[in-house]
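Here the structure is laid out as structure tokens; the discussion comes afterwards.
For this view, one protein chain was removed and the others were kept in their places.
Here the chain labels run A, B and C in written order, and each chain numbers its own residues starting at 1.
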Amino acid sequence: MNSLVKRRGFYYALAVAIPTFYLYLQSSNVTTSVFSIAVTFAMPLALAAMVGIMCERTGIVNIGIEGTLLLTSFVAFYAAIATKSILIGFCIAMATGVAMSLLLALMSVTWKMDQIIAGTILNILATGLTSFFYIQGNMLPNMFKQKPIPGLSNIPFFGDVLFKHGVLMYLGFVVILTLYFALFHTSWGLRSRAVGEHPSAADTAGVSVSKLRYINVAVAGAIGGLCGSYLVLELVGSWNRGFTAGKGFTALALMIFGRWNPLGALAAAMFFGLSQAGANQLMIDGTVNIPPQFVGILPYVMVIIVLAISAGKVRPPAAEGQPYEKGQG
Amino acid sequence: MSALINEVKGKKQKYDVGSWLVPIISVLAAMLVASLLMLLQGLDPVLAYNSLFTAAFGSSEGIAATLGKATPLVLSGLAVTLGLRAGLFNIGVQGQLLSGALASAWAGYALTNLPPFIHVSVALGFGFFFGALVGAIAGYLKAFRGVHEVITTIMLNSIVMGIVDYLASHPFKEPDQALTRTPQIIESVRLPMFGLLPSGFFVAVFLACAMWWILGYTTTGFRFNSVGRNRFAAWYAGISYKRTIFFAMLFSGGIAGLGGAVETLGITYRFEPAFNLGLGFDGITIALLGRVHPIGIIPGAILIGGMRAGAANMQFDAGVAPELVDLLLAMILLFVTAPLISRFFKNSSNRSLTGGWGN
Amino acid sequence: MSALLEVTGVTKRYPGVVANDNISLTVNAGEVVALLGENGAGKSTLLKAVFGLVKPDSGEIKIGGTPIVFGDTAGVIARGVGMVHQHFQLVPVMTVTENIILGGEPKRGLFINKKAARDEILALSKRYGLEVDPDAVIEDLPVGMQQRVEILKALRKDVKLLILDEPTAVLTPQEIDELLEVIRNLAKSGVGIVLITHKLHEVMAVADRVVVLRGGKLVGATSPKETDEAGLAQMMVGRSVVLQVNRTEAKRGAVVLEVKGLQVLDDRKLLMVKGVDLSLHSGEILGVAGVEGNGQRELVEAICGMRNRESGEVLLKGVPTKNLNPHAVHEAGISHVPEDREKHGLISTYSIADNLILNQFDQAPFAKGWIRDLSAIAKNAVETVAKFDIRTPSAFNTASSLSGGNKQKVVVARELSEDLPVLIAAQPTRGVDVGSIEFIHNQLIAARDKGAAVMLVSAELDEILSLSDRIAVMSGGKIVAVLDSKGADRNYIGRLMAGLKE
Partner (left out) sequence: STAEKAISEADCGTENAFCIGVVTDLGKVDDKSFNQAAWEGAQAGAEATSGFAKYVETTDSKDYAKNIALFGDKGYNVIVTVGFLMAEATVAAAAQYPDTKFIGVDQFNGATTTNVTGLIFDEDRAGFLAGYLAGNLTKSDKIGGVLGMKEVPPVRKFGEGYEAGIAYAAKELGKTIKSSVIYHAAGDTAFSDPAWGASTASQLLGQGFDIIFGAGGTTGNGAITKTAQTAGTFCIGVDIDQWNTVPEAQPCLVTSAEKKLVKGVTDLIIAANDGTIAAGNFVGEVGLADYHDLSSSVPQEVQDKVTAITAQIVSGELATGVKP
């Protein structure tokens, strides 16, 4: 408890909880709806940010998240159609994410290429491949449906907000929480962070830098596959060119905003999701008549203002972006 | 002694074969791979490439179109390059370019009483200024508030997009016109063509040379480079980290804005949001393809400009979807930077061009 | 029974150099082997190969009779090898505990057992008498403490072979004595130890055998019983080295730099310099002795404009230096060899030439107005490289291609090239080999003789003693004594440094 009071996140949480509670008292239905939609806005961004965190915590910059989402969602869609199984589609999407990641790892770990270039290559490659091979007129056999969790979904407010979604959403939460605990409480996490901060320190302690980087980047790809699958198989149900609409780039910003911490990034994504759902709500209620453009830029402006005020000097993992040369240092 | 100095200085300009051959072989290798994709679809790669390159480089109109496309690409590539030199990753070129484009369009139609030469300068200046303004916001937040430029520039892209849309659809909208766009700029402010060559291209090339010279031969360039490479040592040597960051971002934004202005004054003659999409992100690719070197950007931009200019012809003649160009681009970038080809050449360094988010 | 470590015919080539040339070496249980050699002789390379970090081109390395597999550092550690590396292998943002357990974490279920880890560190620290705070974050610790963590890390698994690559470079005399004691005890209990150091008296104090490398080749083996420090130095360098600095009497002039009541905060906002008064005369070398982390760094940084002053003032020739930035201070007439040469001293991807004019890049003759004069820069580089004996194939190679000693020469050369009235040199010879040390020392004395006021801050008490005209001892953020170096007593100063009165 004592440590809770010292945490900054605790105060952020309070700052959200108190007005929320007030709004909930005013209009429980709308407040609940806004929050539960905020979660659907937030989850793809949060998962995409997890892809970034997984990579960057071990020292690999990944600006190819957008490409990963684009290609995995594409593959999820067509694989599900071809095999008539969304489950198989999901698995193949994860495998595709892993494959893309392995390409990234090959370029940045083995070939020691500039990592921003490596990520850019993923992005263009995914854009090119998906629009080149896109065939329209296909339909998913079915989708991951909403599956309220028995019991939990009856909790007022939280039940609706958190426990009335589809399995991929739940899986997303599991992944984020697992990642958080794994990163800060397991030896894998300790080693990963060490590799991201000071690879030769990890190497001299008997941790294989390249192996860990390959593994983590691959897992990141799988998370990217989950994110792409969520978008296409649970949230939207169809695929088109440019499907991911820049989420991979927004996620980069949220990853930094969340200070490379899974819960931080989740919170940042929620903040973003809430602003979007809130902006929609303004239009639904028609209470204000400001141009939609200004409503639309609200979340982005808020992020900048919050950061400017909190003067977030963020420190990325120190070894990020630098290829590791064994035996040097 | 002076012989030694001259030899060393001469060495700087000498390029090894690798640095010329690697990109060329890369382009060929990428085309080869893309051929396989076309064959897979039952299309004729020879016809496709023939039509692509004939359209892009085979006629003077083609070359003009190519250079027209290359112009904003050079400028957005330069904007990214300047940022990278100072250790900044400017993902916000898109937004800066848009705001420059809108500002110059406004200056181009709303200010009507100026003599042509002054009018052109003012319109270009507006483009530079408003691009710089957007860049400077990110620069200020980075330098004085420690907010990461990757966050701010991504956010600013969306913000600028919203504002520009609003302006172009309300206050600056062409009267009696349903579309979101400004009126046309007046005749006299349009950038002329030199024969078939767009004068904007010369502006871009001039700027590239100027940046090359400034980065390589002036104290200002030394400041940018120093901060980008080791900001602590730069500070120790009397270079203000904050000022340099701020101005690097400001100028980077300004160059991007100028890109928007040149596009508006030379090609589109008005502002219409859809006209400038994608130029910002292409800038990143081009800066990397040009190895973060102002002059290296020019051939990269011409190549990409040419491929984009010829894409429709390729579809017309050979039925190949224009997206093939994206695939080609990805593979060229891969082959140029991966040690797949370069390892056959000595001296081709695998040096890191960007500093990640670290600086 | 085979030897603990058997190295047979190991050769390692790097582009353009043979780092190790057919080297064979054995280390037995219970003995201390000192490995000597100049910078770049190949010592670190050899031992990194033993630890599985460097892959030899040929040759074999056996530990306890079985060959090691390159890359399998974890396997080497498991066989009881511990190594303290020349450069810190600590993750700055992590705690002492996290750093020590890295690679062999105690677990409870899936998670790290943080309590067990902490207890283990405390026990370990007690066992070897190396006190550390298990919860402290590495980057907050002084370097001496960090070195302790490194040593504990190496000792954590019951080691059979302990490799120490320049472990004493950042330790105080007392700490060095403690470490040498630990080494002796470990050897007594049967641990085999390989020690690399540039400090010959340490070799004389603990080594059973001495092995010397030069240019990648094993050039000799001896023992402290058979030779003396001068003999060792000669074996290393291949010529005789003047270990004792030759200096004439100081011609002490007027006060040039005055520090009055200076108070400075450290990075954690704690008061680190607690009111320092000092005066520095022209033509003298004032040595500031002290255990690292006692405020010397903050003192120097505050004088040189790298850190804000809390209170107090610094007068240069009676004029207060107020404008707090390093460049302005330099302009005012203080040159400074910064402690962290990689961070502040050099831009390692720049050429040596550019690094040599780093703080004058916008001044004549290196710039004419806005335009840099590349010829002047080149001319200066070629001359300086020759004058300061900077070992490089070309003055236009990047600074990163230099060895540490030569990097330091670049910084020193730059700072001395202007003949400013004050020179502040912070740890100018850390990790530098005997040959380069000799050179840098001579440069400092030459500057003094030309009339500069030199302030030498060093954790190396011997360096202070041999160069300084006066010695200021710093402890707990204060100058506890200023002594004349003539007849100064090593032990007495050591006690002052440790904070003991008398």
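The definition used in the following text is that a residue touches a chain if its C-beta (ideal position, glycine included) is under 8 Å from a C-beta of that chain, and two chains touch if they have at least 3 such contacts.
Quantities reported herein were computed from a predicted structural model and do not represent experimental measurements.
Taking every chain of the complex into account, the chain not shown here touches A, B.
When the full complex is taken into account, the listed residue touching the unshown chain is B:Leu179, out of B:Val46, B:Ile118, B:Leu179 or B:Cys209.
Annotation: of B:Gly146, B:Gly216, B:Gly319 or B:Pro339, B:Gly319 touches the absent chain (contact as defined above).
For the chain left out of this panel, the touching residue among B:Leu67, B:Ile284, B:Ala311 or B:Met331 is B:Ala311.
Touching residues on chain B toward the chain that is not drawn are 65, 68-69, 158, 161-162, 165-166, 168-169, 178-180, 267-268, 272-275, 277-278, 308-309, 311-313, 315-316, 319, 321-322, 325. Against the chain not shown here, chain A presents residues 29-30, 32-34, 36-37, 40-41, 44, 131, 134-137, 139-140, 143, 145-146, 231, 235-238, 240-247, 276-277, 279-281, 283-286, 292-293, 295-297.
One rule holds in what follows: only the chains that are shown with their structure count from here on.
Shown here, the protein chains touch in all possible pairs. Among the other chains, C has the CA centre that is most remote from the centre of chain B. The distance from the centre of chain A to the centre of chain B, each centre being the mean of the chain's C-alpha atoms, comes to 29 Å. A straight line joining the Cα centres of chain A and chain C is 44 Å long. Multi-chain contact residues of chain B (touching two or more other chains) are absent.
Residue numbers of chain C whose C-beta contacts span two or more other chains: none are found. Against chain C, the residues of chain A that register as touching in their complex are 181, 185-187, 190-191, 193-194, 197-198, 200-208, 315, 318, 326-327, 329.
Across the complex, chain C meets chain B through its residues 306, 325-328, 330-331, 338, 343-350, 354, 358-359, 361-362, 367, 370-372, 374-375, 378-379, 382, 394-396. For chain B in complex with chain C, the touching residues are 1-2, 4-5, 8-9, 11, 217-220, 222, 225-226, 229-230, 232-240.
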